[in-house]
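Shown here: the complex without one of its protein chains, the others still in place.
Then we have subunit A:
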């Protein structure tokens, strides 16, 4: 009955992947942005110190005796001292001519009264250079003095690396948290679906009522269609059940009329050939009504066995009720039904099916057992529930025992007994639907034994 459903991908995985991927992108952006910002701030710090150093050197420039002279304090360069022992370079030029310092320090052409910051390379290491210039008035004209102060960037990159590490840790933490949240969100969303699924699959096959539990608004259309579908199915099933009941009524009521008339006539008729005719009429009616009943039962068993409802069934109580119900029929033949229950016998199953199966077995025993005997029904739990029905009749013909539970198969020695050949078929189908096994055999000393083990 259950058709294979075509499954592709998982809603939960997709949702988790999208959310986690988004979190990863956000974490990378955070890392890059914080790193760039802190690099900019650190660079500004270095630039400020370089500018101060450069200005203090430039401020000490004077013209003395027609010569440019600089007498800058020690602190001008010592202010550049860092933890990382960064190296400091300087170059002082007068109108482009090197007065002092490192001639190979690349410097831009400085405009007077301005500050220029450049990045250059000294001895293979990147350096930051601050350059400034001043115009000095001498007797023979004006001279331009430019000062460049450079510093390697070890301390700066140390600081930056430290910040980067912290930001990376922060980013990873953020990512981990986001992943956890994504997983939670994905499972919470899919849990809504799962709860709906469970509430639908947990229902018995007979339960076609609409889904009443509240669902998120996105699932309303799906649940709505499901409810509509189930109510249509319920309607169809009810219709066909009603149809079967109505059909049975239409067939059986006239049969009952004919039977009652035939029976009443039989009371008044004495001629043997008329009696024989009436008797075979009654038997034929019984045969057809029994066949109709058993066919309906068989259809019902097949339908229910495919959608087995499982509830806790007290087999001993079920049999007790059944025995009470069948006692009047047994009484008519002076047969005693004896139910022996040893301990409790509980089973997960469909009580209607189980009752039907046991009724068929007891029916059979009553049919073939001679008058004034006992039909014994035993029930118990012996590492699995078992039920056995024992009679004192002629027993089964061992040659045909294998085939008796087939459809419409009846034993050879059934004589005039009315039967449809479906009783054992039904019992067998019900037993198998419950994962059990039915064994037919004969008792020692005569009589049939039908054993059902679950």
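Note that a contact is a pair of C-beta atoms (placed from the backbone, for glycine too) under 8 Å apart; a residue touches a chain by one contact, two chains touch by 3 or more; residues count from 1.
To be clear about the criterion, contacts and distances are computed from a predicted model.
Hidden from the displayed complex is a chain whose UniProt protein name, among "Penicillin-binding protein activator LpoB", "ABC transporter permease", "Roadblock/LAMTOR2 domain-containing protein" or "Transcriptional regulatory protein tctD", is "Transcriptional regulatory protein tctD".
From the options A:289, A:364, A:388 or A:405, the residue with contact to the unseen chain in the full assembly is A:289. In the complete assembly, the contact with the undisplayed chain comes from A:255, out of A:255, A:305 or A:451. Among A:300, A:339, A:409 or A:451, the one in contact with the hidden chain is A:300. The missing chain, though absent from the display, is touched by one residue of A:49, A:163 or A:352; that residue is A:352.
With the whole complex as reference, residues 241, 244-246, 248-261, 263-264, 266-267, 270, 275, 279, 282-283, 285-286, 289, 292-293, 296-297, 300, 325, 327-329, 331-334, 352, 355-356, 367, 371-372, 415-418 of subunit A touch the missing chain.
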